[in-house]
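Take a look at the following structure, please.
Selected chains from the complex are presented in situ; the others are not included.
In this document, chain identifiers A and B correspond to the written order of the chains, with residue numbering beginning at 1 in each.
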Amino acid sequence: MNTDVSQVEFLAKLMAEYDLSEISIDETSGKIRLRRGAAIDFDAMPQYIPAAAPAVQAAAPAAAAPVADATPIEAIAAPIVGTFYQSPAPDAAPFVKVGDKVTADTVVCIIEAMKVMNEVKAERAGVIKRVLAENAHAVEFGQPLFEITPA
Amino acid sequence: MFSSILIANRGEIALRIVRACRELGIHSVVAYSQADERTLAVEMADEAICIGPPPASASYLLVERLIAAAEVCDVDAIHPGYGFLAENPHFAEVCEQCNITFIGPSPAAIRRMGNKAEARRTAAAANVPIIPGSPGVIENDRDALTLAREMGYPVMVKASAGGGGKGMRVVHNDGSLVQSFHAARIEAEKAFGLADVYIEKLIERPKHVEIQLIGDKHGNVVHLGERDCSLQRRHQKLIEESPCPVLDEELRNQMGEAAVRVAKSVGYSTAGTVEFLLGADRSFYFMEMNTRIQVEHPVTEMVTGIDLMREQILTAAGEPLSFTQDDVALKGHAIEVRINAEDAHRNFAPCPGTIEFYGVPGGPGVRVDSHAYSGYTIPPYYDSMIGKLIVHAPTRELAIVRAHRALSEFLIHGVTTTVDFAGTLLDLEPFRSGQYDTGTLERWLESTR
């Protein structure tokens, strides 16, 4: 991607349109990161220190998607560290699947921590767009688990 | 040996543990809060896992978060560093229950040393001098006189409800004791609604001298000489050195052996420190034991050539100590200067913010342990220490000169730090002469106001 003025304008418009606080594009790695209203300001971090890539982190959400799709998208993030389970038992159906409508109280998954199964609720109404974490794998605090289109 | 260790800490000590793991071939996993994502420990570790939001109460202090992180990362052991959960016996117990080695002492040893009264009793039982004091409240001036004569003047009469110097009297002889006893009671009654007072021997202008020791799980405990940590402001150490400028070999051995006795009496099996008050008359008194690695451990590493962090991990894994007491010798002189993001001219107010440029000193005899870098943002959630400068030289005089030289090379732009203030401290006459005590810095700060 070559940066030119029209692109800057395009990106600025994007940011305004989707209420993004940061767009970062790494031409070398092809990584794209979009950030919305971050609670903590990491912006001061110089880009040249490569961000640590925690081994436990699942595949990052394809952040380009919201740009292509005009509907705002939010994520349901892991409230604790633990192991992510999509269904209440190995053979059972998943709590939610893509396309399901959820309310704030809908249980979307379980995170096991210290032998305790913790139910995770959607915390907002909407439609599940994607599952971002891998079943039976570790998730860290704040890791996005589901993409959700708010109702 | 461990194949993987979770580091339940942040900042420079997390990085110190990562370094030791790297050199031991152990996979390191840093558990970090959202405020510490962009730190060198996270960057340098083999793996990192976010455990919670910035406040320590929601991340570094949450036992269940750390255990969950340890479990999903499948580690063999947890290193707690210092602070946070390092001296929390419950955390050590939960680790034990989860079959994760806690790199530190047994929960029982932490408990015994964590309780001040019990630590005092333990030391006394190990035939280590403690600061003489009345066992409880003194009921009348007759008992006060008897006790004061027993422990020898000067003594302090202190209010049991204590605080802020109220109901406190320094007494130098029988004559003023009775008067002070009653005056203190009246003052205490007024200030706290409780007249109870007790008596403690006053150690005048004492030094804070601590003995570093390390044990293993085979019953060995070795002491590694002392550190003089008397330069303090509000009980915060600012400069530490080894050897202590007023100690000789005889006193060093006496204090070292006393420290080992305390440690052995609680079955101590890891790195730890016994803190003493040292009087001008060479008498020393047990204050407390820190059951963890300490901020100032590099000072001892520099003079002994022993890698304490490495030994701490190895002994936790069941290895015997790689050396005996006879192998330990202090070589040269080491000084540690803490670099804090604080404004010495504004009552040491913390100065979080972004470090625009960070240039560390180098060259001979200089070691820097720091998690900062050009562009690092110091978060407002934790303590203000951003690094430690440790210098080593053949003599104390040369070590001071080297510390000055290294400080002049420490370039930190964007936030206010104690770099310049540290240079001032090195120049204070009591520091130069080595005749400084735990009150020196406060007295000097008072005099410059």
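We take it that contacts are C-beta pairs under 8 Å (C-beta built on N, C-alpha and C of every residue); 3 or more make two chains touch, one makes a residue touch a chain.
Just so you know, these numbers come straight off a predicted model, no measurement behind them.
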Can you give me the copy-number formula for the whole complex, using the labels shown? A x2, B x2
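FYI, only the chains that are shown with their structure count from here on.
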Where the CA atoms of subunit A average out and where those of subunit B average out, how many Å apart are those spots? 42
Contact footprint of subunit B on subunit A as seen in their complex: 39-42, 44-46, 49-52, 54-56, 80-83, 113-114, 138-143
Taking the complex as given, what residues does subunit B use to touch subunit A? 34-35, 37-38, 42-43, 45-54, 59, 64-65, 67-69, 71-73, 98, 354, 373-377, 379
